[in-house]
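Below is one structure, written out as structure tokens; comments come after it.
All protein chains of the complex are present and in place, except for one that has been dropped.
Order as written gives the chain letters A, B and C; numbering starts at 1 within each chain.
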Amino acid sequence: MTYGNTFAAWRDNTPAWPAYARHKFVQGLGDGTLPRDAFLHYLKQDYVFLIHFSRAWALVITKADTVAEMRLAAGTVNGLINEEIALHIKTCAEAGIDEATLFATQERQENLAYTRYVLDAGHSGDLLDLLAALAPCVMGYGEIGGNLAAAKTSDTYAEWINTYASAEYQQVCHDVGLLIDGAVARRLGDDPTSTPRWTALQARFAMATQLEIGFWDMGLNP
Amino acid sequence: MTYGNTFAAWRDNTPAWPAYARHKFVQGLGDGTLPRDAFLHYLKQDYVFLIHFSRAWALVITKADTVAEMRLAAGTVNGLINEEIALHIKTCAEAGIDEATLFATQERQENLAYTRYVLDAGHSGDLLDLLAALAPCVMGYGEIGGNLAAAKTSDTYAEWINTYASAEYQQVCHDVGLLIDGAVARRLGDDPTSTPRWTALQARFAMATQLEIGFWDMGLNP
Amino acid sequence: MTYGNTFAAWRDNTPAWPAYARHKFVQGLGDGTLPRDAFLHYLKQDYVFLIHFSRAWALVITKADTVAEMRLAAGTVNGLINEEIALHIKTCAEAGIDEATLFATQERQENLAYTRYVLDAGHSGDLLDLLAALAPCVMGYGEIGGNLAAAKTSDTYAEWINTYASAEYQQVCHDVGLLIDGAVARRLGDDPTSTPRWTALQARFAMATQLEIGFWDMGLNP
Partner (left out) sequence: MTYGNTFAAWRDNTPAWPAYARHKFVQGLGDGTLPRDAFLHYLKQDYVFLIHFSRAWALVITKADTVAEMRLAAGTVNGLINEEIALHIKTCAEAGIDEATLFATQERQENLAYTRYVLDAGHSGDLLDLLAALAPCVMGYGEIGGNLAAAKTSDTYAEWINTYASAEYQQVCHDVGLLIDGAVARRLGDDPTSTPRWTALQARFAMATQLEIGFWDMGLNP
């Protein structure tokens, strides 16, 4: 399933993409060698990440031009806050992290850098700046989940892999891809790569990709 | 059903509240004398209002401190954008306003003044400033709907009245009341009326109430 | 002195521009027939306007891409807040409005609608959306001041006219014109009128022009 033209263009022009999509942390998820304490540390930081990521998707709504642009974002925000976060708390509990511990997680700088960069992309620019910063996480996880589902040699982290390889999550990536393509067409026209803003949007996507790499590095460094 | 302590305090200290809740437009909804063209004009402006009102509820999410504060807002935003707005388009169609006409509605100044005031309350202040500006609309419509359901002498506008008198909408008002009380307790403590910010929050609620009056005035002036 | 290409294009494609630039209030400033109480009422509302207008220029800085884009805005904000507002208080005092009265001015809806629309243009969009909404006020006053200086038949309001006809204010209009042209070139390229965003930016300029007309109407309606 395709994630849209814009994502493909941004991704294919981000030299650091493989360093994100095939990071040592990701490899460890696929072959089961990721240390359990690293995974638990990642889960706790990811809980905090989800909260600010939800704020960023809410910011999308405030910067949308049309109801069509607002629809997916509204469903995404509701899904993140009223389903995903509860599910994450449950996953953490099953992994041995109780609520008190989870809620007391100290936000790591690599985590904070990422989410606040995304939010600032939205506040300093327009919807395209925000979507360019959100895309590596949304679609990157879809790509990673799909790759691991096909290539994993261990079931240790099968539940995590299945979350992002699932038809449901792949549909999210597809829909966000459509949202981005539409938002780009509306603001930049039908030859976006030739417009003055393309370089800056590509740079935002690249920076967010670097911050994803930083997040995985953090994951290996409890 | 109560709408919470904070709303009650703000409402009871807003001299202009009856000018909003018992406005001539509201009376016309209850006795059926509201001219049809005024109602259709109101419906078109209300469509535009709903879009920006949804943006304001999304802004609530970006300014929330806790997941609990985010939950209701996320559900509200999703309900507004993915249900309410579609329902509004349908209501307009049934009333003879086709989509093309509806989408081409020129936003009236009284409408723009209100929604952009609410959004600015959020951007210039914190969550309490935003909630104080949102409350007159949310709870005011609940109060008006309930009053009209009990006292209407005409069924001309029964559908509109029932929307806001419904158990579902009353529950929204109740839940938003809880959100506000909780947000106030968290930031101002358990004796909020004695805090330095109370006067300014009361003033925001009063300004939003004045803007609601302006919206009804606009409704009588197609 | 020119106010730049972008302003000229927006202005020349705004049918309502003469209704703003040659408004009855403006005519009254030029022939001295503007009632004194209307002028004093306008001065009080303009004080409140200046405060929020300063906030909008500060928002420009947060949305600038380059230091060059930030420079003029920073000087403008400092001039507005640390000089212009003090001067306005003095002008009001000389006109018989003491500080207590001035600071207690109740913000009129036509005033609030305008400034909060401009601020929302910035928060919902990017720098171009904000500049398109700011331009009618900045350059419009320059055009009006210049026109009245040349054509006035009364010196009753000579001080007001000279403020905006002055070489200093004309230079501000020129510099803001350059800021806008540069910001447009950076984001839209060298044929901006052919880009997808042009229509929306033109619409923002037109809406702000309507809100200026509303402000003059308010001025005639103490």
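Definition applied: a contact is a pair of C-beta atoms (placed from the backbone, for glycine too) under 8 Å apart; a residue touches a chain by one contact, two chains touch by 3 or more.
Being a predicted model, the structure only gives us computed values, none of them experimental.
Novice: Could you tell which one of B:124, B:171 or B:221 touches the chain left off the display?
Specialist: In the full complex, the listed residue that touches the missing chain is B:124.
Novice: Tell me which of A:24, A:116 or A:174 is the one touching the absent chain.
Specialist: Answering carefully, the residue with contact to the hidden chain is A:116.
Novice: Spell out, residue by residue, where the missing chain touches subunit A.
Specialist: Counting only subunit A, the missing chain is touched by 55, 109-110, 112-113, 116-117, 119-120, 123-124, 207, 210-211, 214.
Novice: Of the residues in subunit B, which ones touch the absent chain?
Specialist: Residues 62-63, 65, 123-126, 129, 185-189, 195-197, 200 of subunit B touch the chain absent from view.
Novice: For review purposes, identify every residue of subunit C that touches the missing chain, sorted by number.
Specialist: The missing chain touches subunit C at positions 51, 54-55, 58-59, 61-62, 64, 67, 70-71, 73-75, 77-78, 80-82, 85, 119.
Going forward, only the chains that are shown with their structure count from here on.
Novice: Could you tell me which chain lies farthest from subunit C when each chain's centre is the average position of its Cα atoms?
Specialist: Comparing chain centres, A lies farthest from subunit C.
Novice: So how far apart, in whole Å, are subunit A and subunit B when each is placed at the average of its C-alpha atoms?
Specialist: So the centroids are 34 Å from each other.
Novice: Centroid from C-alpha atoms only, then distance subunit B to subunit C, rounded to Å. What do you get?
Specialist: About 31 Å, centre to centre.
Novice: List the centre-to-centre spacing of subunit A and subunit C in whole Å, with centres computed as mean CA coordinates.
Specialist: Centre-to-centre distance between subunit A and subunit C: 42 Å.
Novice: Please list all residues of subunit B that touch 2 or more other chains.
Specialist: 55, 119 - these are the residues of subunit B that touch more than one other chain.
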